[in-house]
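These notes are about the structure you will find just below.
With one protein chain held back, the other chains of the complex are shown just where they sit.
And now, subunit A:
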Amino acid sequence: MKPLESTIGPMPMTSLPAPEPVKAPGSGRADSGAGTATHCPYCALQCGMRISATAAPGGRQEISITPRDDIPANAGGLCQKGWTAGELLTNGARLTTPLVHGEPATWDDALDYIAERIRRIQAEHGPDAVAVFGGGGLTNEKAYLLGKFARVALRTSQIDYNGRFCMSSAAAASIRAFGMDRGMPFPITDLAAADAVLFAGGNVAETMPPFVRHLNAMRERGGRLIVADPRLTATAKSADLHLQLTPGTDLALALGLLHIAIADGYADEDYIAARTTGFEAVRTSLAAWWPERVERITGVPVAQMREAVRLLGTARRAMVLTGRGAEQHAKGTDTVTAFINLALALGLPGTEGSGYACVTGQGNGQGGREHGQKADQLPGYRKIDDPAARAHVAAVWGVDPEELPGPGRSAYELLDALGTPAGPKALLLFGSNPLVSAPRAGHVAERIGDLELLVVSDLVLSETAARADVVLPSTQWAEESGTMTNLEGRVLLRRRAVAPPSGVRSDLAVLSGLAGRLGHPDGFPDDPRAVFDELRRASAGGVADYSGITYERIAAETGVFWPCPAEDHPGTPRPFLDGFATPDGRARFVPVDHRPAAEDIDEDYPLYLTTGRVLAHYQSGAQTRRIGPLVQAAPEAYVELHPDLAERLGVTAGERLRVVSRRGTAEGVARVSGAIRADTVFMPFHWAGRASANQLTNAALDPTSRMPEFKVCAVRVERVA
């Protein structure tokens, strides 16, 4: 293990704000230390870190990573993923040469081949025969240029991205309620000053450990944490109250909590009258969701629901947070809406120190959903079917608005259509590994197998890249610059810290090279700063307005909160304090009803499966499964099951189990634990092939967000003989 530099300093709460008053954002401690100041390659916390590269014997580089103290999100902390992120820069696991049909090729040959195939496929089948799939880990610049490349160079409507699998339900619900989706519409440091936090379906102790510092700081001052999760997760263990609900019943739980909040007199009538519309319809709809009925559906005792509401209702400052556990359902949008309704009834959103937030997951999950790699969207969080939005963006792009395609298929629908008679024949994939991360992954593999052309740009040979006709080796986080927008909506600067190995190119260079070959020599710069300057103009006047943000400001201010419509605008840490982004400035209550999971348990498939993450791995594991210490920490897939279930099935800890759903099978090692409900098994989804949990998951989609139902399906468990 490399020795650490002495700059880590004291880790604990010293850099968090005093409880009162809530501290202004961006005023963290001044950063110091050697190396390039940048951010972690993984999750949406975007922990600040410094990277130093020194020459080592044998021409290799020695990479050293230290946490930054000046970034409030991590406040000097890093998890094992962050500490070890440098390994992938040097450990030889990455790609350095383009591959065409598995054979090394020059960049010119590879790009020529792709352009030629695209031209032929589009000539035969039309522009929509070529599809683009992006990722929530791409920088804002890449996400923006990818959307422009699809609409202008390919003229295809068929573009979407894996963020559809992450935050889309919360995004849809936030837009419905607030007119704007900035996942966390307040600085993360506000958490420490809260008196109560309800976290529905999030396990930050595993997914973004330094986040827990903010929750710990809150609890140290006497604040209470309530966690709703079918499992007693690491996060739930640290909570004051754990609501261990049945998978797929988060929506009913939220309705029950709101029913109690109103019945027990915690509704903030003044706030409701002054700042919201639609409460009466919601109040009426709640008559059907009395607590005892909700208890029968969720399995959460009425007394616990009542206690949760009391903690929230008596708090001076309170927050309601949702994570993927509540969102990744075929009713995810309505579920988040129900939690937002609860927050609104308690008077939280747009009140300083309180609020509702979606805890975004992917590295650039926030920025990635704002700048046009989404099927229905143009830069600045504009809607692609809005004529004014089309006119504005077309002017920036120098094209006729009529030429811009309309909305295309959502992520799963796009994957499901690949290679079908009416669907795309070619797919260009950036920053995603859907063979592992998409629901019903076996079916997705079949669809990908029917493509005429699959192009994958990645830094390692991911499972999906291994199936590609052309693989393009790309630069990775520390080898390129660009902006990332973290879970707070704070735009951060990722800086190039080390030289990329020869033979790799950035995604921007790939897009530039392909656009040139497709007849667009201009308009696709490969310099991130040039792309960002164009993004600023394209986003100007939109909901997510970046026009006042510059690389220099980000560096000087350790991040700038959007919307930021002018260079002399300070940015907007708490966008809803004066009003919501709706036409009348009021938040909208929307009545919603619970409905059962798309697939319920029955005699043949008598158990619920829920999926999730472990600390040592990130998403499809393409990166983290190639890092020694992380593999050592979490070497293989497992099936978590309750001792009662293990006893009934005759299973002992450590034996191999096969989990079977209507869509496929997956295997893992039995982990027997009282932390899970006896009617539910859990599998992390970071592994591929026979260990892939997404072979099992259900692709039923949310009608609004098109989010698949990752978090609940019916399975049976068998011992592997």
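Keep this in mind: contacts are C-beta pairs under 8 Å (C-beta built on N, C-alpha and C of every residue); 3 or more make two chains touch, one makes a residue touch a chain; residues count from 1.
Everything that follows uses one rule, which is that contacts and distances are computed from a predicted model.
Novice: One chain of this complex is not shown here; going by its UniProt record, which of these names is it: "Assimilatory nitrate reductase electron transfer subunit", "Stage IV sporulation protein", "ABC-type quaternary amine transporter" or "Dihydroxyacetone kinase subunit DhaL"?
Specialist: UniProt protein name of the non-displayed chain: "Assimilatory nitrate reductase electron transfer subunit".
Novice: From the listed residues A:M184, A:V212, A:V531 or A:A622, report the one that touches the chain absent from this view.
Specialist: A:V212
Novice: Of the residues A:A303, A:A530 or A:V720, I need the one that contacts the missing chain.
Specialist: In the full complex, the listed residue that touches the missing chain is A:A303.
Novice: Which is it among A:G674, A:G689 or A:P703 that touches the chain not included here?
Specialist: In the full complex, the listed residue that touches the missing chain is A:G674.
Novice: Would you indicate which residue among A:A123, A:A288, A:A388 or A:A499 is in contact with the undisplayed chain?
Specialist: Of these options, the touching residue for the absent chain is A:A288.
Novice: Residues of subunit A in contact with the chain that isn't shown?
Specialist: Per the touch rule, subunit A residues meeting the hidden chain are 1, 3-4, 6, 8, 10-13, 67, 76-80, 83, 205-206, 209-213, 216, 234, 238, 246, 262-264, 280-281, 283-284, 286-288, 290, 292-293, 295-296, 298-304, 601, 606, 615-616, 629, 632-633, 642-644, 647-648, 674-675, 677-679.
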